[in-house]
Structure formats: structure tokens, C-alpha cells
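There's a structure below that I have some questions on.
Only a single protein chain was left out; the remaining protein chains are all shown in position.
The first chain written gets the first letter, and so on, giving A and B; residue counts start at 1 in each chain.
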Amino acid sequence: METFVQSIVSGILTGSLYAMIGVGLTVIFGVMRIINMAHGDMVMLGMYGSFLALTFLKIDPFLSIILWIPIAFLIGVFIYRFLLKNIVPAGELNTLLYTAGLSLFIANLVLLIGTGDYRTIKLKYAIMPLRPFGIAVPIPLAIAFGMAILITVALYWFLVRTDTGRAIRATSQEPEAAALMGVNVDRTAIITFALGTALACAAGVLLAPSLYLYPTVGEILVAKCFVIVVLGGLGSVPGAIAGGLLLGVVESLGAVYVSVPYKDAIGFVIFLLVLLFRPSGLFGVGKS
Amino acid sequence: MKKIIIALAILLLFTAPWIVSAPFFVHLMIMVLMWAVLGASWNILGGFTGQVSFGHATFLGAGAYTTMILYLKLGIAPWYGIPIGGLAAALIALPIGFICFRLRGPYFALSTLAVAEIIRLVALNWESLTNGPVGLLITTLPDVTFGERLIDWESKIPFYYIIAIITLGSIVATYIMSRTRLGAYSLAIREDIDSAEAIGINTVQARVAALSLSAFFAGVAGGFYAMYLRYVDPDAVFSIALSVEMVFIAVVGGLTTVAGPLIGAIVLVAFGEIFREIFLVHFKLVGHLIFYGLMMMIVIRYLPEGIWGKLRLWFGSQH
Partner (left out) sequence: MALLTVKGLTKYFGGLRAVHDLSFEVQPGEILGLIGPNGAGKTTAFNLIAGFIHPTRGQILLDGESIAGMKPYAVTRKGIARTFQIVKPFKKLTVLENVTLAAFLRFPSRGEAESQARRVLERMGLESKISALAVDLTLSEQKRLEIARALATQPKLLLLDEPMSGLNATEIEQASILVRDICKGGVTIVWVEHVLKAIMNSSDRVVVINQGEKIADAPPEQIVENPNVIAAYLGTKRR
């Protein structure tokens, strides 16, 4: 029983970060129908940002998020405005291929600049896990979880309470109607993409102390991200959050109760099943 | 005029190793040709039929493992194993097709990625069949005589000719397909699948047929890979990276063209190699991927019909 609870807790903690990454991807897809294969590499950049902040600036990784979020936002603006915007008219598939190229480029550029060595971040205050109710909770993960919640709440407030956020939601559901209502679709697109990118990077910054860093980690992350986003329903923010948590828990339980090697396969099998039989997501709220 | 160029190209294909015989270059040419086959394979489904697959490594791996296992466990020589590998790949394409073709466009692409990953993980874990992550190794190839002489498997030349023949086969197959009804139907499916159904085309059957043909060549290339590199493991032959590279070669070369994949392979593999030599001192292993990513972005943005596609249009407008 204790193992079970431990699994669920670990799953939720990791899942919260998956959720953040997933929200970034789903919002980009929802508003602009862009399937961003480079999303995982944004997470990777965030992870390296974390690492660099600690190594060279001697700033605690979690604090460095204040630095990296605006930078990530700007990078997102740049990528959309100068690169992607010209590709989107060519169709979803071409955009997918383009972002696949971008992903390869970014990941290998980082590989070139650094080395391919797996790196880890070791924090002095994170050696021993917390043990609330006897469940082991690694400190970095707990902090990451806490910040992920804060960020998600902030995101919710933004989407529901601000004009820009409402514009994003409107464009996501009915782009033409939104344009007719005076929403500046172009500006909304840029902000959405930058927002999604910033979310991914932020998740990376938070995840770095808990995972191995290497330049091509984006590849497996983006694959998981698609699982999350499809599970939760393409374009749905609450769906992505639920999907992320679900994937975290499923992976965690799978690692304990099913054999470790096949646990990654579970996610993909579920992904296929959902795509085939419930394309609007487990909760039926997504676009198919 | 066109026939002269083709004849010259074939001549060049078969005499190349005598013109440039340094082992490094022969290896490079072998790699170019192998990737040309993989690109041609992907092009049959992704180019002509418009179904973008991100999981084609599945078929490469199926062919590679089939050839390996047949040789190592049953003693069947690779030159029989390679076509059988192709057939094995064509066979597993059937259920994969029936599952994945229920989806369209980007969702189809993602589903193929999921299938490829599942198969990679299965290969990684089914140790009794595949030896798991350790992989399978060929130590010696069987003795075979060609004419009077024993083939020297230590030299790269025999491998060059084998892959050259396979490449020619894949190009001829693509050409023949483009002239048949299947080719025409594939183009219709690529343009508008509902319209295609409305005019009486069984689009599931046509797509599965295209997929099988495509898988066959990927499987054959996989068998060759196994024989040439003499080592396979799940992460080498079932990787997403491999699938993505196949896409790149076909797209950069020119979709729906017959020669596109060959041009794409020449540009990406050969120039990628040169790029690596000039610019990168310490990351030779995957440095070429930066080049691939960059080329992909440039092509999609400025040359959507591919390098060869663009050249063809340009030649066409000259007359």
C-alpha cells in the first residue's frame, strides 16, 4: 500500500511538470494548429539554462527561472515572427516537418557547443528527501511541483481574467469569429507561441535538478508531450494538465508494477488507442 | 537527351568505385546509395501518396533483424535474407497500415511514431529473439564465388555493387509505380482523399499497397545495413532519428519525383559529411544532423518541391 501511495505521489509530482510542458504545446496547437516538434528542445534549453545559472552565475536554479522565463518568451517571439510565421500558410504537415528540422538543428547545435555528456545538477540542500507521512519526496521535485502550481495558477488567471488571455481562448476556439470581433489574430499568435515556449523552458528549468541533462532529451520529451496533449484533448488546457498528471502517474505505477523497460511503451499504446478511438481526448474536450 | 543522361548516370553508378577507389569514398558512396534507397522507400508513401510517416525505421529494423536472425540462427545467407527481410517488412506493414490509416495527416504521422517506438521497445525487451540491447553481430560472411573468384568481404567493393543494384531497383520500382494506376491513385489520395473515395478509389487498399511497397524497400535496405555493418541493435535500427532522416532525404530531394531521393541522399549525406569535416572537429558522430535540420528548414521555406523538384521545374521552363 505504501509503495502504491509513493508511486502515485511521485507520479503526480513529475506529472505536474509534464502538465506544464503539455499546456505549452496544446495552447500552441489550439491557437495556431502548429504541431511543434521543437517543443521538447525548448524544455532542454530551459534545463541547460538552469545548469548554466548554477555553474556560472552561482544562482540557485529555481531562482534563475525569473531570468529565463522572459528570455524564453523572447526566443519564442523570435522563432514565431521570423521563422514559423512564413511556414504556417503552407499547411500543418509542412509546419510539422519544418519544426522537425528546427528541433534537429537546435538539439545538435547545443551538442556542438557543449559536449554530449550527461549532466546532473546537485543542490546542497537537496541531498535528503523530505518524508511527509513516510513518503519520500525529493526536495527539488517538491519545489518544482510548488512552482509549477504557482505558474499554472498564474496562467489560469491570465487566460481567464486578462483581455489577451481571453483573446487567446477565443482564437483557439473560433479564429474567424475572433478576428471579426476585433481580436488581433497575428498578435495573439505571437503571444501564444511565446507563452508556450516560455512554459516549456520554465518546466525545463524546474526539472533540471531532478533529471539527467543531455542535448537530445527533447526527442523523448516531445514524444511524451504528444501523448499528454492527445490524451487531454488537443487545444484544451485543463485537458493537458489532466493528461500530464495522468501520464506521470501511469508511468510511475507502470515502473513499479509492470516491468521497467515496457513502461515507456504503455504511454504510446494508450496514445494510439486514444488517437484511434477517442480523438477528442479522454475527456472529449479537444479538437480532432 | 534524357535517355543519354540516364545511361550516363547508370554507367557512372557502376564504374564509380574504379574511378574513386579510396575506401573512405567508397564507404561514403555506399552510404549515399543506402540512404537513397531509404529515401525512395519513404517517397513512395510520403511523396507519391502524401502519407507522412515518422516511423519508417520500423521497416528498416524489421528487414535488418530478419536478415540477421535468419543468418545467425538458421544459416541462411544474407543474399537470400535481404529480400526475405524486405518481404517481412512488407508483411508487418499490413497491420500497421490498417491501424494507422484510420488517421489523417499529422495524426497519422504521430501514430506511426508511436508504433515505431512501441516496436523499438519490444525489440529492446524480447531478448530471446533479438538479444535485447546487446544486439546481434555477424563475425564472418559466407564464402561465395563470383565467376571464378571468391568474394573478398573485407573490401567494400562487393557491398558497393550490391547496394548499387538495390538502388537501381528502387528507382525503377518508383518509376514503374508512377506509371501505373496505383501511382495515379496515390497522387489522387495525396491531393484529396475524400475526392479519391468519391470517384471509386479504394483508398485503404491503395494506401496499404503503397505502404507495403515502401516497406519492402526499407526492409531490403535494412537487410543490407545488417550485412554491411554486421551489427544491429534496437536503438540503431528502430530509432526516431533514423525515421526522421528518411523523411528529410525524401523532402530535401523532392517528393513525387523519381530521382529526388537520390539527389536528396547525395546532398544530405555527402555534403553532410563534408560539412562535418570542415566545421566540426569534435562532434563528427552526429554533427551532420545540424546540417540536415538546417537544410530541412531551408527547403520547406524556399524549395517546397525539393532540390530536384525545383531543378526539374527550372529545366522544364527552359524548353
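Everything that follows uses one rule, which is that contacts are C-beta pairs under 8 Å (C-beta built on N, C-alpha and C of every residue); 3 or more make two chains touch, one makes a residue touch a chain.
Because the structure is predicted, anything quoted here is derived from the model rather than measured.
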{"item": "Contact list for the unshown chain, restricted to visible chains", "value": "B"}
{"item": "Residue of B:166, B:201, B:289 or B:307 in touch with the missing chain, whole complex considered", "value": "B:201"}
{"item": "Residue among B:127, B:192 or B:277 touching the omitted chain", "value": "B:192"}
{"item": "Candidate in contact with the missing chain, chosen from B:122, B:141 or B:184", "value": "B:184"}
{"item": "Absent chain, residues of chain B that touch it", "value": "181, 184-185, 187-188, 191-192, 194-203"}
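Definition applied: only the chains that are shown with their structure count from here on.
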{"item": "Euclidean distance of C-alpha centroids - chain A vs chain B, Å", "value": "33"}
{"item": "Residue numbers on chain A that touch chain B, as the complex places them", "value": "35, 83, 86-87, 90, 92-94, 96-98, 100-109, 111-112, 115-116, 219, 223, 226-227, 230, 259, 261-262, 264-265, 268-269, 271-272, 275-276, 279"}
{"item": "Interfacial residue positions of chain B with respect to chain A in the complex", "value": "52, 99, 102-103, 105-107, 109-111, 113-115, 117-118, 121-122, 124-125, 240-241, 244, 247-248, 251, 280, 282-283, 286-287, 289-290, 292-297, 300-301, 304"}
